[in-house]
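Of the protein chains in this complex, one is absent; all others appear in place.
The first chain written gets the first letter, and so on, giving A and B; residue counts start at 1 in each chain.
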Amino acid sequence: MDTDAQKYYGPGPGMSKMRLAHAYVPYQRYSESYSPAEALRKGTLFPELWMPYKPDRCRGYY
Amino acid sequence: MWEYKKYLEYPANIRRQDPEFASLVITQFGGPDGELSASLRYISQMYTMPIPEAKATLNDIGTEELAHFEIVGTLVYKLVKGIPADVLRESGFAPHYVQHGRANYPTDASGVPFVAAYFQSHEDPIASITEDLAAEQKARATYENLIDMTNDPAIIDTLSFLREREVVHFQRFGEVLDLLYDYMENPEHRDK
Partner (left out) sequence: MDRRGRINVEMLKEIMQLNFAVLETVLYLNTHPTDQTVLDLHNDLAERLARREMEYQKLYGPLYPTYPEADYPWQWIDEPWPWEIEY
């Protein structure tokens, strides 16, 4: 995550009291969007959610 | 209710026909982590959700999954359209051809027909939404394995779109889960 990550996510309402044995995903905060053409090409309107598969690196998002 | 739009969500093309790949990608049509399974899971689960955000998210993602069912169906259709039987005979599509011809039929990559036992729908919303997070990851991983199985840039293009949708859906279900925790912790916030 880059340093200005807080720009596009923050805690959700359910995270005001975080508990063990609960799964949490950071809550998205809108920052900017792709054009409709680029959004369709990439599969998302939101740059912070674009996490393409790189087969030559390793699996998943990483 | 639903109304059909006479266009695909994503313009699905192929570069060359490939019955072998059709017999693999069909798992996203009718396999355990496929689009039909995803759609029916979400539009079954939505009825008893306790908060409106969860109902809307399941309804709208379930609807989008049906559009993905159409995209994968388009890939399978184009990959085998008009290919003569003696060519299909030499491919992994032969068993499908024997039972269905070139018609789309929801099976996994081994030919096992679709069953509702692929998914659960539970009144406990945490149980259902947590299943949905897992479902998105399993579908993402399956798309990555499918991408590893082809060199056709047009197919990879469409599979990459579908894979990215799993990432976005995971985010939305994660947010719904958070809203559910808040609701269960502070139900009075929602009393009208």
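Throughout what follows, a contact is a pair of C-beta atoms (placed from the backbone, for glycine too) under 8 Å apart; a residue touches a chain by one contact, two chains touch by 3 or more.
A quick note: this is a predicted structure, and the numbers were derived from the prediction, not measured.
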### Query
With respect to the chain omitted from the figure, which of B:Asn13, B:Gln120, B:Gln137 or B:Asn186 is a touching residue?
B:Asn13
## Note on the structure
Among B:Thr27, B:Thr74, B:Thr107 or B:Ser160, contact with the omitted chain is made only by B:Thr74
### Query
Contacts of subunit A with the missing chain: which residues?
27-28, 30, 33, 36-37, 39-40, 44-46
### subunit B residues touching the omitted chain (full complex)
3-13, 53, 56-57, 60-61, 64, 70, 73-74, 77-78, 168-169, 172, 175-176, 179
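In this text, only the chains that are shown with their structure count from here on.
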### Task
For subunit A and subunit B, let me know how many angstrom lie between their CA-based centres, rounded off.
21
### Partner subunit B, residues of subunit A touching it in the complex
12-17, 22-28, 40, 42-44, 46, 49-53, 55, 59-61
### Message
Give the list of subunit B residues in touch with subunit A in this complex.
### Response
10, 130, 133, 140-141, 143-144, 147-148, 160-165, 167-168, 170-171, 173-175, 177-182, 185
